[in-house]
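Only one protein chain is missing from this complex, and each of the others stays in its spot.
Right, chain A next:
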Amino acid sequence: MKLDFDTRAKPGQKWYIALGMEGSANKIGIGIIKQPIGDPSNPENRSIILSNIRDTYNAPPGQGFMPRDVARHHRNWVVRIVAKAISEAKIEINEINCICFTQGPGMGAPLQSVVIAARTLSLMWKIPLIGVNHCVGHIEMGREVTGANNPVVLYVSGGNTQVIAYSRQRYRIFGETLDIAVGNCLDRFARVLKISNSPSPGYNIEQLAKKGGKFIELPYTVKGMDLSMSGILEFIEELTRRQNEKIEDLCYSLQECLFAMLVEITERAMAHVNSNQVLIVGGVGCNERLQEMMNIMVKDRNGYVYATDERFCIDNGVMIAQAGILEYRMGGNCQIEDSVCSQKFRTDEVFVKWRE
């Protein structure tokens, strides 16, 4: 099957430019990319990032973020961040081919704030809208930045934990959490410890874990290809309340236990699809210890781990632009009446038109 990526190209057009808008959780991100015409899987046709602006809503220590306050944050910052992204990209509005927005999954109120902004810009500027699945955005950005061709994807963030592999134009979920996401488990433990939410609770746990070294045994709850983390959280919260263990050792043990579970199901997915590449995406993917543990496993399989830094691991607008521009180039167009966002939008619901 030969894919044609340029059915929408006008005579003389050399580039496509996409503006991506992300706001499914506590970060609002606007990113602008340009992509040359031709097959985007060709290394010479990689996307060029023109701007990647992000602002994070941080709740006070000991608290999670409330949807209403996050939505307010996004509403009040979106115009300023779009203006800054366009200014930094040094483009004219009429050069933008499509406006891409996160259609789900995520928190309802923040998603809604950004969708309304995207619709408004689309109507004002008469530019087509493209709805993007947040998880597919992470995967496509990870593939683009690292050059990983057909990896098993470990998607780990505050809202999602999935092991994914591509097959027949879908990103298929091989394993996932049965309850809370790994990032949510770390964030909620940070709340118990009342450590700062800035720059992120997970980062602060990682720094504390580096100072720990005593492994405290925690429940290990891999269930087939899936995993469960709510019981581990409850268990470690109880240990914290008893105050018999150092906080640093608790952080260390929690990371070791959770990440070992993730490595185990990833390895099983790799064996199943006969792949030797792993791509780690999502906010927890920035964790250096997770990358290190994954590397140990993958080396045994003579493979490679691909990971990105915080610019692309953590939610951002560029990843939405990247997945959106591929959809646009394959003829995608989201009508205003179809641009309703949804808290539930599974990765495997998306028909991946841009891959064979």
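Here is the rule we use: contacts are C-beta pairs under 8 Å (C-beta built on N, C-alpha and C of every residue); 3 or more make two chains touch, one makes a residue touch a chain; residues count from 1.
Here, contacts and distances are computed from a predicted model.
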Listed names "Protein DPCD", "Complex I intermediate-associated protein 30, mitochondrial", "EKC/KEOPS complex subunit GON7" or "Small ribosomal subunit protein mS29", matching UniProt entry of the absent chain: "EKC/KEOPS complex subunit GON7"
Identified contact with the non-displayed chain, of A:76, A:167 or A:276: A:76
Sole contact to the chain not displayed, among A:9, A:66 or A:330: A:66
Interface with the undisplayed chain - residues on chain A: 57, 59-60, 63, 66, 68-69, 72-73, 75-77, 79-80
